[in-house]
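Here it is: the structure, laid out below.
The other protein chains are all here in position, but one chain of the complex has been omitted.
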Amino acid sequence: MIFDYISSFLGAIPAAVIAGLVPMVFIIPFALFAVYWERKVSAHMQDRLGPMRVGYHGFLQTIADILKLIQKEDIVASAADKPLFNIAPVLTFTGSYAAFAAIPFSSAYIGANIDLGVLYIIGVSGLVVAGLLMAGWASNNKYSLLGAMRSAAQIVSYEIPTVIVILTLFSMVGTLNLYELSELQSSNMFNWMIFGGTVTGWKKIVLIPLMFAAFLIIYLTTLAEVNRTPFDIPEAESELVSGYHTEYSGMKFAMFFLAEYANMFAVSAIVTSLFLGGYHSPFGYLGNTIGITWLVPIEQFFWFAFKGIALVTVQMWLRWTLPRLRVDQLMVVCWKYLIPLSFLIFLIVSLLMVL
Amino acid sequence: MKQYISNIYSALATVFIGMKITFKHLFVPAVTIQYPDVRVTLPGRVRNRLYVNMDDCIGCDQCARACPVDCISIETVKSVPGEDLGKTSNGKKKALWVTKFDIDIAKCCYCQLCVFPCPTECIYMTDVYEFSEFERENLVYSYITLTKDEVLEKKANFEKFEAEKAAQKAAPKPPAPEKPAPPQA
Partner (left out) sequence: MNLYDIIFYLFAIITIVSATFVVFTKNIVYAAYNLLLTLFGIAGLYVLLGADFIGIVQLIIYVGGILILILFGVMLTNKITDVPIKSGVLQVIPASIGVGMLAGILILIVTNISWRNMELTVPESTIGSLGMLLMNEYILIFELLGMLLLIALIGAANIARK
């Protein structure tokens, strides 16, 4: 893909570096936009206005905030474990950045077109958990540690229903490659996995409600994996100050923030490529109609970003709608509801596929 | 099992109801007032910064005595005969030079108790509420109309007059038979 293209005239090593940095071009503007968007959405849901003074309707507010964060003193608590305290934000961000390698942004750009795309993303998100635990422990602050512990427990248990739903999809399509999966959902909105994929006939009608349920399950579990409300007990402002990043300030805090927003988009991107047709447009492409083929990947990127940001917006919407779950309720939701239901869906879908 | 399914149903249903409500609120006009650009109209009898109209002040010190937090401090100098201080707007004759009329607005509790005793209604509350300062001293407002030199002059005048009176009283004892004058009226 892009690596081959760049390495054809620059050589392999620069190409690797450049191709590795490409998602950064997306993540940083996205994080800036998403922070602004979150503040605006939350403000309007609470009948407020949100940032209004920096730029048109406060559009440059997050840039001003980043400038402020850069200037801030880099405080390390004296009782903290300094090496781990400094590494933790980097590790967390590495975990969420690595996930972007396997996300198919458009038919022309996917960082690494590997056959195990989704599993790879789930694997590297383990680094995020380790980073959070490291941050919480190194801060040497009981709130931070509690937050990190809760976060790890939550992410580890919510990984199970996520993987089962992904397995369900794989039993339907027979590939773990996100690029191929996206290509399978092309040409028509009803080929999207949420509408049963390319299956035809009566099976599709049976599949649609199942796929809707699977979509809901994976959306909820990914929500829990990025520690968003209603599953935000790891950072619960009202009880744990702000969990694992209580002690962080300045750029390290910004790094956690960036990682959180990158993660939000990463999980939305996974859900998009698994269920909502990936980068495919629901209506067909303008580039194909007027005969400009290079327009198609750009349109695909637009659709992918649009779907991803729409899902991120729903995450924000949920955040300002629902209260936080208690720890026991959280575990009940995961172990008593999501896991059995996802198993049930998995069984039924597998049976349907065998029939 | 029935409980289980109804739990799932009620969870989903309540989530969607909540989301509907928050979605509606997305389009409710914001209640925020963009303060420096847009200001609320204050009610008519709002109590904010004190103002003293020195043209009407007779230096009676009643407001300072009424103040529960002692934020008003007034010093006056008696006028010497012959000086005309003018009249207040409601016809009272002024007899005192007000040489100091400071209000420490940082102490003021906006109770309006100083306003009621004023015989000439010269101290009152305005609707100005933006008067923050970087230095606390700047919050001590001085309302006197006299300049520093004038204040000194008035004080000197009064002292001179007092001294003259004292000299008059002290020196010539002889012309004092008219002392037992009957109190007129």
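Should a chain be cited, it is by its letter among A and B, assigned in written order, with residues numbered from 1 in that chain.
Everything that follows uses one rule, which is that contacts are C-beta pairs under 8 Å (C-beta built on N, C-alpha and C of every residue); 3 or more make two chains touch, one makes a residue touch a chain.
Being a predicted model, the structure only gives us computed values, none of them experimental.
All shown chains touched by the missing chain in the whole complex, by label: A. Of A:Ile27, A:Ile66, A:Leu133 or A:Leu338, it is A:Leu133 that touches the chain left out of the display.
In the full complex, the hidden chain is touched by chain A at residues 12-13, 16, 79-81, 83-84, 114-116, 119-120, 122-127, 129-130, 133-134, 137-138, 140, 142, 145, 149, 152-153, 156, 159, 176.
Quick note on the criterion: only the chains that are shown with their structure count from here on.
Distance between chain A and chain B, defined via averaged C-alpha coordinates, is recorded as 60 Å. Contact residues on chain B toward chain A in their complex (touch as defined above): 7-8, 12, 15, 18-19, 21-23, 25-26, 28-32, 34.
Residues of chain A that touch chain B in their complex: 41, 43-49, 52, 216, 317-318, 320-322, 337, 341.
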